[in-house]
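Then we have chain A:
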Amino acid sequence: MSALLELKGVEARYGAVQALRGVTLEVPEGSIVAVLGANGAGKTTALRAVSGTVRRTGEIFFAGKPLRGGPESVARAGIAHVPEGRGTFTDLSVQENLKLGAYTRRDRGLGSDIARMAEYFPWISERGDQRAGTLSGGEQQMLALARALMGRPRLLMLDEPSLGLAPMIVREIFRIVRELNEKNGLTVLVVEQDARIALDVAASAYVLEVGQVVVSGPSSELRENEAVRRSYLGY
Partner candidate 1 sequence: MRTRRSTLRALGLFAALAAVVVVLPHFVSDFRAQQFAYVGIYLTALIGLNVLTGYTGQISLGHGAFMAVGGYTTAILMADHGVKDVWTIPIAAAVAGVAGLLFGLPAGRLSGLYLALATFAIAVATPTVIKRFDGLTGGGSGINLFGKPELTASLTPVESFGLKLSFNNWLYALSWTVALIAYVLAWLLLRGRTGRAFRAVRDSETAAVSSGVNLALYKTLAFGVSAAFAGAAGALFAIATTFVNPDTFPVSLSIFLLVGVVVGGLGSLAGLIAGAVFIQFMPLWAQSVSSSPGAPTVVYGVILILVMFVLPGGFAGLLGRLESLTRRGYDRSRGS
Partner candidate 2 sequence: MADFLQQVVSGLASGGIYGSLALALVLIHRATGVINFAQGEMATFSTYILWTLTANHGWPYWPAFAVTLLVSFAGGIGIHELVIRPVERGSVLRIVIVTIGLLLLINGAMTWIWTGEVRYVQGPFPTRTIDVGGVAVSLQDIGTIAVSIGTVGLLWLFFQFTKVGLAMRAAAVNPAEARLVGVRVTWMLGLGWGLAAVLGAVSGMLTAPSAILDPTMMQVVLIYAFAAAVLGGIDSPVGAVVGGLLIGVGLNLLGAYVDFIGSALQLPAALAIILIVLMVRPAGIFGRREVKKI
């Protein structure tokens, strides 16, 4: 499997603070890769570096080609980034949020895609006109996921999908992610603080500390790794 996404020596800073100090990682096509680490380790920044939301140096390759430009062009290239806080358009309706997800598409298949989303998230068809800001946290996360999928992306990037959600809902979301990966071959890069569930779902993972990759490898290996177990898995 070739790498759909490659980061080589990526650095990024916020003003005087160096958030990423040369991160190198690979996301093979059709797999789920997790990025773990504590708060402030640089996980979110890594995703932002890919989507062009933050200025960075170093090289990023998507499908073999250099990835450049801001979020608009990254979205057009086929990368969907679900940010921290879900990025919901709170003033717009559920339907409108979904339509926006498909903004870069020029085909007319939106209607059927929305129907497909309703299969994963049945409540979407019932509450299409509801203002997205009035949805619960879990529903907003699902809506964010659905919105990202509307764009038919090649790569889905999820930033802390479990944040602030009840465990049952988190499990459901990851179940859907895994299903999309297995059935449709969707490539996923997920940033998570909850290492346990991330390692359950992901094939491989990278652990970031202070802006650098300290450990990486297949999930099975990381689960056995002493340091990882103690710091991130709690046992």
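As a selection rule, all candidates are chains of the complex that A comes from, given by their letters.
Worth pointing out:
Methods note: a residue touches a chain if its C-beta (ideal position, glycine included) is under 8 Å from a C-beta of that chain, and two chains touch if they have at least 3 such contacts; residues count from 1.
As the structure is a computational prediction, the values presented were derived from the model and not from experiment.
The listed chains 1 or 2 are all part of this complex, yet only 2 touches chain A.
Contacts from chain A toward candidate 2 in the complex involve residues 51, 53, 70-72, 75-76, 80-81, 83, 87-92, 96, 99-101, 103-104, 147, 151.
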